[in-house]
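See below for the structure under consideration.
For this view, one protein chain was removed and the others were kept in their places.
Letters A, B, C, D, E, F and G name the chains as they come in the text, with residue numbers starting at 1 for each one.
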Amino acid sequence: MKKPLVGIIMGSDSDLPVMKEAAKVLEDFEIEYEITIVSAHRTPERMFKYAKEAEVRGIEVIIAGAGGAAHLPGMVASISSLPVIGVPVKTSSLNGLDSLMSIVQMPAGVPVATVAINNAKNAGILAAQILSIKYPHVRQKVIEYKEKMRSEVEEKAKNLEG
Amino acid sequence: MKKPLVGIIMGSDSDLPVMKEAAKVLEDFEIEYEITIVSAHRTPERMFKYAKEAEVRGIEVIIAGAGGAAHLPGMVASISSLPVIGVPVKTSSLNGLDSLMSIVQMPAGVPVATVAINNAKNAGILAAQILSIKYPHVRQKVIEYKEKMRSEVEEKAKNLEG
Amino acid sequence: MKKPLVGIIMGSDSDLPVMKEAAKVLEDFEIEYEITIVSAHRTPERMFKYAKEAEVRGIEVIIAGAGGAAHLPGMVASISSLPVIGVPVKTSSLNGLDSLMSIVQMPAGVPVATVAINNAKNAGILAAQILSIKYPHVRQKVIEYKEKMRSEVEEKAKNLEG
Amino acid sequence: MKKPLVGIIMGSDSDLPVMKEAAKVLEDFEIEYEITIVSAHRTPERMFKYAKEAEVRGIEVIIAGAGGAAHLPGMVASISSLPVIGVPVKTSSLNGLDSLMSIVQMPAGVPVATVAINNAKNAGILAAQILSIKYPHVRQKVIEYKEKMRSEVEEKAKNLEG
Amino acid sequence: MKKPLVGIIMGSDSDLPVMKEAAKVLEDFEIEYEITIVSAHRTPERMFKYAKEAEVRGIEVIIAGAGGAAHLPGMVASISSLPVIGVPVKTSSLNGLDSLMSIVQMPAGVPVATVAINNAKNAGILAAQILSIKYPHVRQKVIEYKEKMRSEVEEKAKNLEG
Amino acid sequence: MKKPLVGIIMGSDSDLPVMKEAAKVLEDFEIEYEITIVSAHRTPERMFKYAKEAEVRGIEVIIAGAGGAAHLPGMVASISSLPVIGVPVKTSSLNGLDSLMSIVQMPAGVPVATVAINNAKNAGILAAQILSIKYPHVRQKVIEYKEKMRSEVEEKAKNLEG
Amino acid sequence: MKKPLVGIIMGSDSDLPVMKEAAKVLEDFEIEYEITIVSAHRTPERMFKYAKEAEVRGIEVIIAGAGGAAHLPGMVASISSLPVIGVPVKTSSLNGLDSLMSIVQMPAGVPVATVAINNAKNAGILAAQILSIKYPHVRQKVIEYKEKMRSEVEEKAKNLEG
Partner (left out) sequence: MKKPLVGIIMGSDSDLPVMKEAAKVLEDFEIEYEITIVSAHRTPERMFKYAKEAEVRGIEVIIAGAGGAAHLPGMVASISSLPVIGVPVKTSSLNGLDSLMSIVQMPAGVPVATVAINNAKNAGILAAQILSIKYPHVRQKVIEYKEKMRSEVEEKAKNLEG
């Protein structure tokens, strides 16, 4: 599993603080990934090339984050036949409601698997869940992750209950 | 491929006109599916059981549609480790904005792959894209589907251009 | 009145600063309560168990706070037959509008008594008002509370009028 | 149980088609109720009198429905110490979002137990749940109601599964 | 003109920093006013009394500011026959959109003259414009005020143009 | 009282079905009015002239209705020193939320007395309330109107109570 | 002026009833145009080609209409250096608010000249205004158009005034 299975892309380097959460979760799940900047608006040809070639290069899931009139996830989904996960990045004026609508409201034929505003962590987990239908060891990681979440909450509950 | 790979569930039979679009697309893609009603709010135990057992029964992707305070997709995602696709069903008062927010704004740890309001067709296609990372013949169908969409638009364009 | 009559639960310990206002008001009203963390999404079985057993343990009203795709109040209301009060917790991106819609827009059959965003204090008072139909001394406390609010405003009015 | 325990009021007779669902559910639960029109804006004194006297007349829960700048539930809650359930009635321009905000966003000290837009049925059920903490036979009805909902969904699920 | 012509009221002393802008503008216009706290929710009887007696005491315009489920302007307008100006006060969660809807969306029969969120200054100016139809010297002040605004902008424009 | 005291203007003849409600209420109150079309966007000079001359012609209150990017009320308020009442007309796409924001969110210095979406009737009543500070017989009409509303509601209440 | 100066494109033939208003206005202005279907999502390569070649083919302004996650205007603007006018097409669930945000909220560097929801007529007029800076006879048409609008409103005003 040396070649990356997940491609994480974002429209701008300003999205990095949000999007690196997806990378972190994939590392925890020991899933190979690549991460780079691909702007639908400022580098349309780079975006086209990335989307065209991702599948051939062995990528199996794409995570794309963008803010405002966030076209990156939808455009990549239009070009590639891979499952694309979209992360609406929070914006300064409309708080990411614009990003959410631009990503989730895709027309019939071209879905983007949208997660919550700024929730790149969930994009990473969703990528793992998708991969887990093929890779049993990833499924195992997902199950362990859920178990860990459970026990953390129970720990905190115990502390609060005193 | 006799056993269903996709489970389509919805909170109420009133969601059926929307959700059967997911079923139709899966039939086009020749992917086995099951479809039933599972209400998080009116049959919580049935929902629990469904989510708990889906993986063991061979289901690999769950599509869940619900409207209003739409808890079905998120609760199934909380219980099962399978990828869950959420379809926000349009509501009479808030037009599905409530359904969208209730489905997409999941907390860190439990993603729901959300598609556009009422767009169960895209949920079906996304399920196919997810399955396609494991089943090459499904990948082929996805590529053909995209190709068909392309040629249909070009046909219409020709007609309009005259 | 040693056994708790009110169960205060929240989806995450990050909701505690908001939710402890409910506890404080119950203390003022001398109503026994318990407080803990129960996450619908990260501890679904714990949530199920809590909701199932609350009534038997003597709980008469449940206050549940959650943010984002806030499923805790609605799921508890779906499992228990007790009155459930929902507190939409403010979120960083959508300011709690998502929490509000996820909690208040429950389908026919399963109400959640929703209060204002972040207003756990009102959840506490509402719990007291509900209990007051059974416990006359709580009714007395509610009346005194309203009287105290009234006189505080009048005091401030006098100060402003000079 | 001859004297009404629940008072159903609404701001206008145009709200009656919505609000009578609350009455219907209370009849199903065999809970005595009264129903009338009380406008905060057009009959402020009648509203005051209603809110002041409800408790003395034996009313234990008030259900108030109103649309637009919906002040009826909040004003009644400000005057009476009874638990008040608010039903935001759908409006022609803003679809009831205005009603919802006017009812749910009450300030600290004066809660209104808000249900979903136009969901007077849930207001009736919530009233029953509140009464059920005092009247065991109402608790029994609530439990039966939940059970009936469950079996209806399961029936429909069977029909759909074929 | 010793007796106050304008009554400025607000739901809470926390609204004072916003509402004192109305007072300041009335001072600039040399219009007598009174200012106090009247909470529709915490002091409903005081509110009733204030609204009932304002006209008899010589008040000709009422300015009422409130936030959230802002019932004060609408309730005063329902009780008094005086023109009532409503100031929606910005709220921490919904930024005053809730206040705006609760104030402006009044039902037919009971108008509230609503100004912009937090714009108590404009409430003061509007009060002056209303009084100006009766008091010629106030009309003169309004005209001078508009003239002053004009020259200030022109001054700034000159500075910017350099 | 032969010369019109109220000028009713609207941006387009498509606003007439809404705006004539203002005229009707003024007729009920026996207040002279004029009504015409003045478009800020399509007849800016006519708008300027109307706003400039209204006061000299004896108009004391202006009611202006417009939809979408509704600039008419605000522009007339910027030019004239008369009190201007704005009616946000409901639009087909955004339901009048755009009209409401374009009218109510005026900057400091230039208020528009905004009423509810499509509620031209309230604009008429507000105009009467404003005139009533100068004309005692109009005040009398306003009081009678409120009384009539009250008795109508009470009549309906009696019918409902049976 | 035989070769088209304006290219009108839309994401789907379902947008044609809206978008043909742009064509009609250009015909009135005697500006040559072409009209076709170019879907960013279903024919990304066709979209790329269209945007790449438009300038070389003599197109000077592009009008692009799309609904939902409306990426067509923004993607064309990202590829071409021509001015691009975006028309947000009204959608069934979110009424075009999603289209508007997806089109107008473009990131720094890639503007789309956005007009009102469904207002393709204004897109046509704006295209004419842009061309008018180069073609004096188009400027003349724009001036005449504004003059015609003015006189039509005045005609209607006269009819209403009676």
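Operating definition for what follows: a residue touches a chain if its C-beta (ideal position, glycine included) is under 8 Å from a C-beta of that chain, and two chains touch if they have at least 3 such contacts.
Because the structure is a prediction, the values reported are computed rather than measured.
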Residue among G:47, G:94 or G:130 that touches the chain left out of view: G:130
Selected residue (touches chain absent from view) among A:78, A:95 or A:122: A:95
Hidden partner interface residues of subunit A, rising order: 12-13, 16, 34-39, 42-43, 45-46, 68-69, 92-95
Residues from subunit E at the interface with the omitted partner, ascending: 90, 95-97, 116-118, 146, 149-150, 152-154, 156-157, 160-161
Residues of subunit F (touch criterion as defined above) contacting the omitted chain: 11-12, 40-42, 44, 48, 67-71, 74-75, 77-79, 91, 94, 97-98, 101-107, 109-110, 112
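Definition applied: only the chains that are shown with their structure count from here on.
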Required steps from subunit D to subunit G (each step between touching chains, minimum): 2
CA centroid of subunit B to CA centroid of subunit G, Å: 35
Between subunit A and subunit B, centroid-to-centroid distance (C-alpha), Å: 18
Mean-CA-position distance for subunit F and subunit C (Å): 43
Overlap residues in subunit C, where contacts from two or more other chains coincide: 12, 42, 68-69, 94-95, 97, 104-107, 109-110, 112, 116-117, 146, 149
